[in-house]
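One protein chain omitted, others in place.
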Amino acid sequence: MSAIVHVEDFSFKYRDTKRRAVKHVSFDVEEGSCFAIIGANGSGKSTLCNALVGLIPHYFVGARAGRILIDGVDVAESTIAELSNTIGLVFQNPFNQLSYTAGTVAEELAYGLGNHGVARELMIERVEAVAKLMRIDHILDKNPLELSGGQVQRVAFGSTFIMEPRVLVLDECTTQLDPLGASEIFDIVKQLNADGVTVIMVDHDMERVAQYADTVMVLDRGSVAAIGAPYEVFADPELESHGVQPPDYVPLTRALGLPIEIREEPTIAAVKEVLA
Amino acid sequence: MPHHMPAMNTTVIGRLNPITKIVAVFSLGLSALAWPDFTLGLIVVALLFVVSFMAHIQKDFAKIMFGFGIPVTVMLMFIQGMYSPKNKTVLLDLGFSQLCLEGVLYAAKVVVSLLVFLGSFYIMNKTTYVGSMVAALTAVGLNAKVGYLVLASLNVVPQMQRRMAVIQEAQSARGLDATGGMLSRIKAYIPLLGPVVLSSLTDAQERGMTLETRGFGITGVRQTSYVKVDWNTMDTVANWVLGIVLLAVVVVSILMRIGVIPMLITWGGV
């Protein structure tokens, strides 16, 4: 079994809501792949992210069924802190991801390493490397509570992947960034993915999903509406009935009577051919 | 290797290990308390002024000491001087009451002891980065959760202030006028306190859970810290000196109280 994430008939209902947030969800994520979860707001994407890192059931109370294995370990039988060795989550709201105990960005980045008892020399080395990669090396001395939204998002991202998790869960982790900043982050994600880190991304930007994911899962009101290769999922005319629009390249190539494309370069190439 | 820390006090005092400073607060404070009269405390207060000079914080230090010291001294001198049950020797006849020596001496001792605690604590606080303090305490076995509570609670107030400022901005953009007198401002902002506290609480809750995803509360691992806290020869010396001083003061005080050594100032007066 090479699936590092195994979700089996998982359902969850938060204590104070009537409807189940996710219903009978099953899927596997292969080690080293990039798996995208898409769907309208309220379709259960964040609930699933919370479940993967153990916040459900260890933090959020409710009715739960099915099971989730991370690298063979049942999430329900481990702890959030233990799981953080294997799986890291970058939250939607980066401000709440700060530890509120660090006086500097450097300390903030090092926080998770400290919890895992990483030696100080190695800690400094990794802080320097991550800061450089995230382009926050010029603000290492600053108070994390006094940064702009975009900077906090970079710090939040860095402070998760500095722990070198084997699985990185990104829950709309670029909402505070401008398009350039977001693409810089995803360039890093792509590099990490190429180095073998498994990525699970939640995103509303379908062009980005089509660009990075190997597998796309569509959630609709808590259930899996579709799962498969990006091309299969996005080319399916039924997709829009689940509250999700495919990348703009799909309606464009469809209207031009061309074979369906989901990414920019092949679309440009196809259009050039039409013009030639 | 580069090392990123916030601006810190780099004087001799600032460089002391936080543990040394905690030991100093207790050793000096308890010494002043144990000594039978105010003389030792007064000497320590004078020494603290010297220390504040060494730490380059003399101005703020003086403000705190006099700002607190003068009113408390006056208050305690009068209360104790006039109403202490030990009072015998009249210093001043005020007509409605008499100010007596015994009470005044007692008040002097309480005041100097308070000032020793306050002053040494203030110096410690001003010259120590909280992160270093918690790192030092964690290194000697303080529970990581307690350390978190200390740091997080110190950060909560500035965070709430920042939030309050943003919320005020948002409400003035909705027509909430807060430009009138003090009263109208208070009236305008009372309804805002609720959401600030509420949102701080929900944020704190969400924060608690994000911390665990970064390994907070993991068991069976000895936590490490990015913040490096040095223990120098200076600290060893200071701790020995502080320990010996406290021990000596306690011994001498006991001997004086049981009458083996005569007291410098006798409570009964001349």
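A and B are the chain letters, set down in written order, and residue numbers restart from 1 in every chain.
Definition applied: a contact is a pair of C-beta atoms (placed from the backbone, for glycine too) under 8 Å apart; a residue touches a chain by one contact, two chains touch by 3 or more.
Following the convention adopted for this analysis, contacts and distances are computed from a predicted model.
Here one chain is missing from view; checked against "MacB-like periplasmic core domain-containing protein", "ATP-binding cassette domain-containing protein", "Sulfur carrier protein ThiS" or "Peptidase S24/S26A/S26B/S26C domain-containing protein", UniProt names that protein "ATP-binding cassette domain-containing protein". Note on the undisplayed chain: of the listed residues B:P85, B:G181 or B:G194, the one touching it is B:G194. Which of B:S97, B:N143 or B:S172 touches the hidden chain is settled by the complete complex: it is B:S172.
By the touch definition given at the top, chain A reaches the unshown chain through residues 40-42, 92, 148-150, 172, 175-181, 183, 204, 207, 243-245, 247-249, 251-252, 255-256, 264, 267-268, 271-272, 274-275. Counting over the whole complex, chain B has residues 163, 166-167, 169-179, 191-192, 194-195, 198-199 touching the chain that is not drawn.
Assume only the chains that are shown with their structure count from here on.
Averaging Cα coordinates per chain places chain A and chain B 45 Å apart.
Chain contact summary for the complex, chain B toward chain A: residues 1-6, 129-131, 134, 144, 147-148, 151-152, 155-156, 158-159, 162, 203, 206-207, 209-219, 221-228. Across the complex, chain A meets chain B through its residues 53-55, 58-59, 79-85, 88-89, 91, 93, 95-107, 110-121, 123-125, 127-128, 140-141, 143, 145, 159-160, 163.
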